[in-house]
Every structure is written in structure tokens, then in C-alpha cells.
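Here the complex is missing a single protein chain, while all its other protein chains stay put.
In order of appearance the chains are A and B, and numbering begins at 1 in each one.
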Amino acid sequence: MDLTNDRTSINFALRLRRLLIRASGSIFVWSWVIFSFAILGWIIVAAFKRNDTVFADLWALPDSAEVGNFGDAWGLLNLTRTSINSLLTVGGGTLLTMALAAPAAYALSRVGFRGASGLTGFFALGIGIPVHSIIIPLFLGLSEAGLSNSLLGLTITYVGVSIPFAVFLMTGFFRSLPTELEEAATMEGAGPVRIFFSVMLPLARPGMVATSIIVAVGLWNEFLLALTLTFDEDKRTIGVGLLNTFGAMRYTSNWVGLFAAVVIMLAPLIVLYTWMSRRIIEGLTVGATK
Amino acid sequence: MNEIVTTRLKPVSANLSRHKGVRRHAAIFIAPALAVYLLIVIAPSIGTLWISFTKWKGIGDEAKFVGIDNYKQLWNNDTFRGSFGRTLTLLIAGGFVVFLFAFIFTMLIREMRSKKLIRAIVFFPNVVPPVALAIAWGVLLAPRNGLLNEFLELVGLTSQTRTWLGPDLLFRSIIAGLVWIYTGFFVTILMAGVDRIPAYYYEAAELEGASARQKFTRVTLPLTWDVLSVAAVLWVILAIKTFEFIYAFGGSGTDPSASSWTLPVHVYVVALGNRSPILALGQGSAIAVVMVALVGALIFLTRRVMRRAVVEF
Partner (left out) sequence: MRNNKRKGIRGPLWRFLAVLLAVAMMAAACGDDSDTTTDPPETTAPATDASTGDGDTMDDGSTPDDGSTMDDSSDGGTETPAPAPEPSTIRYFSMWNEGEPQQEVLQASIDAFEADTGHEVDVLWGGREILTSVRAALTAGEAVDLVDLDAEPLVGALVNTGETQSLAGILDMTIPGEDVTVGDVIPSAFLDAYAIDGEPHLIPHSVVSSGIHYDGSRLAELGIDPPGTWDEFIAAAVAAGENAVQADGLIDFYNAYWLYWLIVRHGGPGSFHAAASDTTGELWRSAPMRRAVADLVKLVESGALADGYEGSSYPLAQQAWAAGDGTFMVNGTWLASETSSYASPGFEYRLLSFPTVDGGTESAELYQIGWVVPNAAEAPEAAQQFIAYALGRDRLAGIADKAKNITPRSDIGVPPEIQDAADIFASEPEVHRIYDGVQGDLPDYWATVFLPLDDQLFFGQITGDEFIEEIASATAEYWANQ
């Protein structure tokens, strides 16, 4: 008789516990989200503050928006010059990376041949090699080839260091694609080259977009290679520009200008990210899960 | 990580591989990427290996072959041992926390409505220049007027305020920063694995009265095992390679103190460092080689440990 009653009370306790867990989980998740937002927000707000208040009252909102900080930062970043260089090297490097990595990844993942797995591993090995540990021999080699202090040399270097990760991600993509179309095309007598360009490439487009964005974002933020491999005023990239700005602001105590420079550099990333984040993330995950 | 996948999917297109001249075509497809990769990454790596057997100060200095002296000296070098230890601490302790958080996150937001938004936000630090993050993190943890200590005082936890960047806590604060950055990365990857699990597995488990923990250990964990093994390998690489954040954070723009060096920072300061150049290229290269060897060994180990029958579904 009391059985039902008992069960509901158990159910109730269970449900309450579950509710509590879910609530505390939500709190955890949302405080993490808010925290991440706050850090980003703090940088952006600081970019509008004044030097004498930015560190004195960390929490305070600025009493006036110092838009002039952005003018300072713009000039110091030498943005007209550095952004062109960055577009050339990052854009060119990303395109070339994709042009080389996509066919390689396709062949490694879909054209079964002996040694494919080993070769894939060999490419993946490159992800684990830190750039600055190879920078000196790399520089010597480039200067031997007449490619030091040149944007082309930097671009090719960007391609070389991006290929491992791009191949790694793209092999994942190609593996995840259905095989039927490919088989049908083979029946029709199409060779691998044609199958790649007319069947696989269109199918792999989302993956290519995601991979190229991941590669481009990484290169956009890069400064070590650019700093070491080029040394002309007019060959600086935006990453090196940020480093120089960091220096200038630090030694002249113009911290708000530094934050403004960071915001300027972040702006295209934020736009790109809000627009494409789903694709970036999905691209990343297909590469990792397949 | 790729073996697991390849064995599962086996010859994707067996008929294709019998196609005449397939190997030749594969070669054409792979050769350009391979050539650039060999020239830009592998050849210099061999160069680094060679330099590690010399004493060399760079330009204007004759490199002197010293065999494995540089490696022997590392063995006795306290600074190196410190860097090595910190790298392992980051790898193991940091890895534990990152994966713990990433799992909690994944489980929690699996059923949340705004999960895509949340995922996008927690991933975002991964696209911000690390230098900017390092500056912000420094402001957050400053001893006086730092955002965290001020916040603790605000909510009445004055006793919990600490000198977060003091010698005792500095490296832990660095790890905390990296955990914050990378958790989003691994949430993203783990979630992709979890998303592939058909919902009826969970429904069935629920019908049988499984608790949240049981659902995790009986459903989630086994079915995401392959994703997890990829994630573990990626973590090994990330943890050992991480450089910019530690460099910028530890020294606010100059070489950080040796007490917060990890292996990549050590390599940088010794071989390239900007202010008072040490220019011990042989030693720096030896550390770099140790580092790559460590990555290789740990990847091998991780795969061994994680190797297990993949659950098909």
C-alpha cells in the first residue's frame, strides 16, 4: 500500500539530487564562461583607459574612452606595412600549405599503399618538433639558398612547419568521407588525379576551410620565425609588430596603448571566430576523431 | 593514433589500390608536401642533432665537435633538471586537471541548450596571442590590487588571498593559466567523441537506473576511448612544446627567471635569448633533442597504454 508512496519519495530524493548536481554543474560551467569573458573584456576595457589609472584601479570602468590609444597603437604597429606583410606570408603560407597538404593527406588516407601508415606517422612527428629548436639550422639553410630576410623564405617556412598538422587533420577528413562516390568514379574509369579533384576535393571543402583557418590563426599569432628569419624594417609582420609595440609601450610605460594594440590584433580574429567558430571547431574535431 | 584508425577502417578502397599506377600517383600527391616538410623541418632537425654534438657560439665561432659531452653535462646540470621536472609536472599534474575539467565540462554541457555557444567561448583563448593572455593573467594574479585577490576580499575570503606569483606558487599559477587555455581545446575534442555516441545508449542506461558515474564509466569512457587516445597524444605534444605563454608570463617581456623555465624556455634562453645572450648552441640543441625524444617516447607510451580493443558501434 505504501509501496507507491515510498517509490515516489525515493524518486523525489533522486530527482532532487540530480537537480542539485545539474545546478552546481551549471554554475561551474557558467562561471568558467563568465571568467573567460571577463579576461577578454578586461583587455578590451583596459585599451580605453588612461595610464595613470589602468593599474591603480584595476576594476574601475574608464571615466572617459581614450580612443587615442588606438591611434598610438596603430602607428606603432606600423599597421599599414605589417598587415600587408602578414597577409602575404600568412595568406600565401596557408594557401600553399593547403595545396600541398590536401593531396598528400588524400593519398595517405585513401589510396591504400604499403607504408602509408608509417608515412602518416612520419608527418605527424613534425607536430612534436618545436619550431625554435630548429631555427638556427633552418636559418643557415635558408640563407644558403638566398631565402633569408625574404618574405618568400618566411612563407615557405610557414608552409613547412604547418604541413604536419594540416596533413594530420586532413587525413582525418578524408577518412571520414564516404567511399561510394569514389568507387563509382573508379568504375567509370577515372584515375586518382581526377577522382581527387572532381570528387574528393569538393567533398572535403568544409575540412579544408577549417584546417586553413586553424593554420592561418596560428601563423597570424606567430612571431618567433618572423623575428629571426627577416630583419628589415619593411619586412616585419604583425606578430613582430606586436612584440615591438610591447617593447615600446613597456619602456615608455604606455600600457593602455599596448592593450589597444592587442585589441587591434585580436579584432580580425574575433570577427573570424564569431563567424566561423562552428566550422573551425568541427573541422578540428573531425580531424581528431577520425 | 593513426594506426588505431587505420586498422579499424582497413583498406578503404581496396579496389582502388589495385588500380594500375596507383603508387605512382600517390607519390605525385605526396612528394611536394614531403619535399617541403623534409627541407623545412626534418633537415634542420638533423642539423640540430649535429649541433648538439658540438660546442658552438654561432656566427664567427668555429664549431668544435665534442661528442656527447653536452648530454653528459645536462645530466649534472641542476638548471636542466629543474626545467625537465617542471615540464613533467606540467605534463602530468596539468594534464590530470585539464582532462578532469574537460570531462566534467563535456558531461555537463552534453545536454545543455547553449552547448555550442559555451564550447565556442571556452575554446576562444586558443586563438588569442599567448602574449596577450600572459599579460592579462599577470594582472589577474598580482599580489596587491590583483583581480583575484581583490575578488577574494570582496566575497570575504581574505584568508585565501595569496602571493600567487611568488616563488612558491609561480609555476602553479602558470599551470593554472595553461589549464584555463587548454581545457577549452580538449572539451572541444572530447565533445566531438561524445557527440558521436547515439543518444539511445544513454536512454537505455537511464532506463536501467544507471547513475551519472555509471553512465560515464560504462558508456562514455569506452565509447570515446579512441578519441581520448588522440587527445592524450595531443596533450603530450602541447604540454611539452608550450612556450610563449610561459615565456611572456614568467618575465613580463624579458627572459624569465630560471626558476620558471620549462624545456622549451630553457632552449630559447640558452640558444637564442634576447637580453644577455648565452649562445650555448650546443647545449641548447642537446636540450631540444632531449625534448623531441621525450615527446616521441611519451607518444609511444601513451599509445601503448591506451591501446585496447576499439568498441565498434
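Assume a contact is a pair of C-beta atoms (placed from the backbone, for glycine too) under 8 Å apart; a residue touches a chain by one contact, two chains touch by 3 or more.
What you are looking at is a predicted structure, and each value in this text was computed from that prediction instead of being measured.
Although one chain is omitted from the display, it touches the following shown chains in the full assembly: A, B. The chain omitted from view is touched by exactly one of A:Ser36, A:Ser133, A:Thr211 or A:Asn244, namely A:Asn244. Shown as candidates are A:Gly41, A:Gly75 or A:Pro206; the residue that touches the absent chain is A:Gly75.
Looking at B:Ile30, B:Val127, B:Ala142 or B:Ile246, the residue that reaches the missing chain in the full complex is B:Ala142. Taking the whole complex into account, subunit B touches the unshown chain at residues 32, 35-36, 39, 57-61, 73, 76-79, 138-139, 141-145, 163-167, 169-170, 250-259, 269-270, 272-280.
Where subunit A meets the chain that is not shown, the touching residues are 51-52, 55-56, 72, 75-76, 78, 88, 92, 95-96, 99-100, 139-140, 142-143, 145-153, 155-156, 159, 197-199, 201-202, 227-229, 231-234, 243-245, 247-255.
As a working rule, only the chains that are shown with their structure count from here on.
Inter-chain centre distance (subunit A to subunit B, centres taken as mean C-alpha positions): 15 Å.
Those residues of subunit A that touch subunit B in the shared complex are 18, 21, 25-26, 28-29, 32-33, 35-37, 39-40, 42-43, 55-56, 58-59, 100-101, 103-104, 106-113, 116-117, 119-121, 123-130, 132-138, 140-141, 156-157, 159-161, 163-164, 167, 171-172, 175, 179, 182-183, 186, 191-193, 196, 217, 221, 228, 239, 242-243, 246-247, 250, 258-259, 262, 265-266, 269, 273, 277-278, 281-282, 284-286, 288-290.
Of all the residues in subunit B, the ones that touch subunit A in their complex are 1-3, 5-6, 9, 11-17, 19, 21-23, 25-26, 28-30, 32-34, 36-37, 39-48, 50-51, 58, 104-105, 107-109, 112, 116, 118-125, 127-133, 135-137, 139-140, 145-147, 150, 180, 183-184, 188-189, 191-193, 196, 212, 226-227, 230-231, 234, 236-237, 240-241, 243, 252-253, 264, 267-268, 271-272, 281, 284-285, 288-289, 291-292, 295-296, 299.
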